[in-house]
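A protein chain is absent from this complex, but the other protein chains hold their places.
And now, chain A:
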Amino acid sequence: MAAANPSVFLLMVNGQVESAQFPEYDDLYCKYCFVYGQDWAPTAGLEEGISQITSKSQDVRRALVWNFPIDVTFKSTNPFGWPQIVLSVYGPDVFGNDVVRGYGAVHVPFSPGRHKRTIPMFVPESTSKLQKFTSWFMGRRPEYTDPKVVAQGEGREVTRVHSQGFVTLLFNVVTKDMRKLGYDTGPADIHGIPGPSLPQGIPR
């Protein structure tokens, strides 16, 4: 029946938001959410989450570690609209207000196996110097009303951003019935990567 000729395939993603590198900011927390196309639907797990607040360690690494779990399963009929994870990182400014420190997005990897991704984080920039000063003073920095726009390509041509940090994510991906439906996702990750590692400096 359904097993002989599947029309739907499943994508199971688990992993963690491991750590961040933000040279200029401290006391950060992150939120994640998934953005996917119309043919996709989550079947299990959590689509969004908010992490704890982390401070830089006192040792020489100055590491920002969240170790925040991700666990979600999607079903779909079409790889178009492959899920992306959108991350927003927030932290306090000099006056104690919660301001955005970075947005970033990456597609969930599609070959089964273990994957590590380090993604750059950027913030929208104010248009004029006066706006920059006012937003710094009032604690209301430019931010996206819906962080999901970070996962889209349209409408980006009018935005100016600063990239100012990185977040490292680990994914384990398992798919079901993609091969039966005729999809070739390439070699599974045979090299493997070491487990959650210490945060390193700015990557290549």
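Just so it is clear, contacts are C-beta pairs under 8 Å (C-beta built on N, C-alpha and C of every residue); 3 or more make two chains touch, one makes a residue touch a chain; residues count from 1.
Please note the rule applied: contacts and distances are computed from a predicted model.
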Protein name, per the UniProt record, of whichever chain is missing from view ("Cytoplasmic tRNA 2-thiolation protein 2", "BTB/POZ domain-containing protein At2g24240", "B9 domain-containing protein 2" or "Very-long-chain (3R)-3-hydroxyacyl-CoA dehydratase"): "B9 domain-containing protein 2"
From A:G15, A:G91, A:P109 or A:P147, residue that would touch the chain that is not displayed: A:P109
Which residue of A:Q16, A:S51, A:Q84 or A:T168 touches the chain not shown here: A:Q84
Chain A, residues in touch with the chain not shown (by the definition above): 23-24, 37, 78-82, 84, 104-107, 109-111, 115, 119-120, 122, 125, 150-154, 156-157, 159-165, 181-187, 202
